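Every protein chain except one is present and positioned as in the full complex.
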Amino acid sequence: MALLRVENVTKRFGGLEALKDVSFSLHDGQVKALIGPNGAGKTTLFNLISGIDRPTSGHVFFRDEDLGRLAPHMASRLGVGRTFQHSKVFDDMSVLDNVKVGRYGRSHAGVFSAFLTLPRHRREEKAISEASLRALRRVGLGDRAHESAGNLPVGDRHLLEIARSLASEPTVLLLDEPAAGLNNEETAQLAEIVRRVRDDGVTILLVEHDMGFVMDISDEVVVLDYGKKIAEGPPLMIRNDEEVIKAYLGEDL
Amino acid sequence: MSELSLSQVSTGYGRIQILHDIDLRVGDGEIVTIVGANGAGKTTLLRVISGLIGIWGGTVTFKGRSLSRSSVEARAGLGLVQIPEGRQLFGSMTVEENLELGAYCRRRDGRPFLEKRDEVFTLFPRLGERRRQQAGTLSGGEQQMLAIGRALMAEPEMLLLDEPSMGLAPLLVKEIFTTLRELNSRGLGMLLVEQDARIALKLADRGMVMERGRVVLEDKASALLDNPEVQAIYFGQHGGGGGSRTENE
Amino acid sequence: MTFDQFLQYVFSGVTTGSIYALTALGFTLIYNATNVINFAQGEFVMLGGLTAVSLHEAGAPLALAFVGAVAIVATVGVVFQLLAIRPLHSAGILAQIIVTVGASLALRTGAMLIWGREALPLPPFTGDEPIKVSEATILPQTLWVLGLTLVIVVTLQLFYRRTLTGKAVRACSVNQGAARLMGISYSKVVLLSFGMSAAISAAGGVMITPVSFMVYSSGALIGLKGFAAAIFGGLGNPAGAVFGGLALGILETLAIGALPMSGASGYKDAVAFLILLIVLFVKPQGLFGGRSVEKA
Amino acid sequence: MAALVFLRRHLAFLAFSVVILSAPLFTGNIYYLSILAFMATRLMIALGLNLLMGQAGQISLGHAAFVGIGAYGSAIMTTRWNMDPWLAMLFSAVFAAAVAGLIGVPTLKLKGHYLAMATLGFGEIVHILLVQFKWLTNGTDGIGGIPSLAIGGIDFGDPQMFHWLVWGVVLLMLRISLNLVDSRVGRSLRALHRAEVAAMSLGVNTSFRKVQVLMVSAVFASIAGSFFVHYVQYVSPVSFTLTFSVILVTTVVIGGLGNVWGAVWGSVLMVLLPEYLKRYNQDYTLLVFGVMLIVIMIFLPGGLVSFKTLVAKTRERLGGARTASAAGPGPARGS
Partner (left out) sequence: GETTTTTTAAETTTTMPAETTTTEMAGPSGDPIVIGAIVSATGPASPLGEPERAALVMLEAEINKVGILGRPIKIVIEDDQSNPTEAVTAVNKLIQQDKVVAILGSSISASTLAIKPITEAAGMPLMALAASNKITEAPIDWTWRAPPRDALAVGAALGYIQNTMKLTKIAVLHDENAYGASGAADVAARAADFGLEIVATESYKTEDTDITAQLTKIKGASPDVVVVWGTNPGPAIAAKNMKQLGMTQPFVGSHGIANKSFIDLAGDAGEGVIFPAGRLLVPESFTNPAQKAIVDQFVAAFTAATGNPPPTFAGHAFGGLTLVLEAINRAGSTEAADIQKALNETKGVITPDGVYNYSPTDHDGLTPDDLTVVMIQGGTWVLAPQ
């Protein structure tokens, strides 16, 4: 069964239909790309999947849970992680503390055990630190753990967001334009990281305008245009799809 | 003439020095592009030129005058206009109001607002459709269009662009670079920071490569395009798959 | 409650309401440019009234005392901005807010030292013969306050929505850095806003003094109510501020009339604030507030 | 070795504890002790407010009301219903927490400073009720004859004993604040303050956490109110106004937000400074105090805790200026 199912999702903002009856599904272990022109509704869809916004109609199922019915933070607890197009790192917290927040859903200490610093709490804090450092090393930021996150350049911020999300041990990871602002060498490194993450068993849905990156890394591509799904299939097929070329890639192929 | 030049500029944040003795010249009507890794200091350099951060040493001159005593807003008034990283739109104001504010520094001496606005709408029809929408709710790409449009409203004499292609669909990147070329052909000088080195160098007259706050390579754009070292790092093919997002050009 | 009584309550509400409205406008002006809540706003009202009293005592005709007081308080606002707020432009909003708290203490105490501890009167602009509407009465002075409030709010609304300078002010509150890149001088915008804000509040102070007198401590309650009114109307919106002020004033007085028991007036503010809370819970943007949205 | 590490980590806390707890050994002067007692209650409130503002980024303009709930709760329950003071303190705190929850739930799921607005209105309503519910609160006359605290044979009506009691509680609150900041919960609060959506997408139940920290800070404030009335043995509504709430916010900001020690320095300053200024000319006290608040903010916009950075920065600026002038024209203007 599919891990994540988007079923007939429509999302309206006032008079604007940002998503129109979109359906697709994501299977375990896949890397799937979501592409489309600017304003096609990709980020909107991410917001619905990660639970911070709700569809106007239709459903997003993660396994058997309807994400539209759950509190926003529950998507993460269930295993949906994400990064943001406009980076949302916690500025003026350290890089490591950023990642530690990612462990939130996987740890338990509440106010009272924090107040009292019970031994159990101390053990848990230690585990959080270790897991967070591991996540940082996975994206190659291990040596910047104690810097202030606000000082990171754009590209590293994306990596930090990935590490942060990885710390929450997601089953599905949503990446919103992770390669934006990276040069080619850096993009190649990013592809390497994404592949490793996939090999560790995380299913990935990504939005990206860098076609090289998309074609290189994804197993399947979904194309949105003006909120409608216009194509879905393996990269090679998408690349040659007339409609996709016209709407997105450009004529002079 | 609208010539921008930096000599021996250095600066940093807090105690950490980021830029080291940068020399740079962008001639009238010239396009200079800067490529460099993440964190090389490109954005910092543009901030220094706009006056958003102070400098520790060196000089910045524009149109032959030293800018060391000019405020951010005064520099904009001189025609030195930046399209900042991350767009920095006025999120709770409408598209149209954003454009109007773009023309703020030309409120006394510029061309009529409506004329310029319609030009922007011709350039980016998407913005015309969304003219009453709050800028903060535009999609990433729409926001980028608006940021460029807003800068054009200022009738810049020198445009500082920080990664204009970021977040744009391939089709749109091409369109925007076509627009930039067109603007340049009307005599507008540009300092362009861009991750997509190939498309940037194709547009530019000259190019510079920055590494850790220093200019390590400077040459004609065409020469850099052919430079194997640059090719390897900035348009190297990764993973055997695709290449640059404009590879199809 | 008979109709005449109702009318009288509304008139009472309008009298206090318009002063809340003018104070709320003052809050709005500064908030719009800087996102700062100016806790010294009520002090501007108080200073306006007391300065006018002194000018009038010194022999200035009322009109001149009015203009003079407004000009002097506007200068106080500008000087305050230059000395205390400007150095903190880059230091964050909270620091600036605390500075306004300090200023309110200092201004209030300064006023006490200058004008003493007793309330001072000012003659009404155009006589104090009440105007009768049905059986209810309203003072000509109240009509002055109300009229001026409306003129100011319409002007301000046009200023913010129609003029480029007005939009520049809004731009500064949204994104200071970007505004400067557009060639907008943030410093000038903020200075302008403080000056205008102080001037408007001072005008309110001068106009209310013939009705309710003025004492150095008057600013506190007026400031609080003005702030509540500004929130009520959706902070940042001039029309909302005026609506909020009038609504708060009228709600307070109607509460007196509507609550059946004797001694209801003790609860009038509680009723007003309760309604304010309900509005907050039900329609958090305030009655007139724009939608504030942020993109994920 | 381990002891040494422990000592270094907790040096500030231990030093502070020793100094404050030994104070009565040096002075039995009730005046000094009363100032310290007021400082202690102020610090309790500031610690809670510092968590709310510094960690979760929410402002309360009605904290005086939570203090009032503790103060009046204790006063009413002990004088009218003859309840045990400790029990009264507990019930008041629970009540304060419940009220905080009621205000927090609808406002804290919204983005923006709705909590500040709601607490402002709430604070005013509480003040009005304290004045108007004469049958319960005695109105503006206030309630007197509140018993002092006692445990077993120890009477905390004695100023020295009270000092140890109240500062003991303060130290406990300080300790748990420090612990909280350095924990999973503390991090999640800071995170949601900076980017709420991101925190949510990492599994942080942001509204819950915000409400929770509001409740904690209300409890701190309420306990402070209870201690206050058992010390003064009298309570009237004049203390629980917006002005006091604003002073509380000022205490926290001027000390330094986001750093628990900021609450300490803020409370010390805000209690001692006016008391000290009063010695000169009481009419000018608030004038000078207001101006000093402004001056402190201008020089230490990060609050008193940023003093160290200020010193470092000034030193560096002096050094920096030298290099700049050597390099040629002065540093360019910018922010």
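All chains are identified by letter, namely A, B, C and D, in their written order; residue positions are counted from 1 within each chain.
Definition applied: a contact is a pair of C-beta atoms (placed from the backbone, for glycine too) under 8 Å apart; a residue touches a chain by one contact, two chains touch by 3 or more.
Note that the structure is predicted; figures quoted are calculated from it, not measured.
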item: Neighbouring shown chains of the undisplayed chain, as defined at the top; value: C, D
item: Option from D:Ala46, D:Val232 or D:Leu304 whose C-beta touches the chain left out; value: D:Val232
item: Residue among D:Arg9, D:Arg80, D:Lys111 or D:Lys278 that touches the chain left out of view; value: D:Lys278
item: Residue of C:Ala65, C:Val215 or C:Leu246 in touch with the missing chain, whole complex considered; value: C:Val215
item: Touching the absent chain when the full complex is considered, from C:Thr34, C:Thr51, C:Gln81 or C:Thr109; value: C:Thr109
item: Candidates D:Arg9, D:Arg80, D:Lys111 or D:Lys134 - the one touching the absent chain; value: D:Lys134
item: Residues of chain D in contact with the chain not shown; value: 29-32, 34-35, 38, 131, 134, 139-142, 144-145, 232-234, 236, 238-239, 275, 278, 282-283, 285-286
item: Positions on chain C where the hidden chain makes contact; value: 2, 5, 8-9, 11-13, 15-16, 19, 109, 112, 116-121, 128, 130, 137, 139, 208, 211-213, 215, 217-218, 220-222, 252-253, 256-257, 262-266, 268-269
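Simple rule for what comes next: only the chains that are shown with their structure count from here on.
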item: Winner on C-beta contact pairs when A-B is weighed against B-C; value: A-B
item: Geometric centre distance via CA averages, chain D-chain C, whole Å; value: 30
item: Multi-chain contact residues (two or more partners), chain C; value: 292, 294-296
item: Sites on chain A at which at least two other chains make contact; value: 43, 52, 84, 86
item: Residues of chain C touching chain D in the complex; value: 39, 84, 87-92, 94-99, 101-110, 112-113, 220, 224, 227-228, 231, 266-267, 269-270, 273-274, 276-277, 280-281, 284, 292, 294, 296
item: Chain A contact footprint on chain B (complex, rising order); value: 13, 35-39, 43, 85-86, 126, 133, 137-142, 144-145, 163, 166-174, 195-197, 232-245, 247-249
item: Sites on chain C touched by chain B in the complex; value: 164, 167-168, 170-171, 174-175, 177-186, 290-295
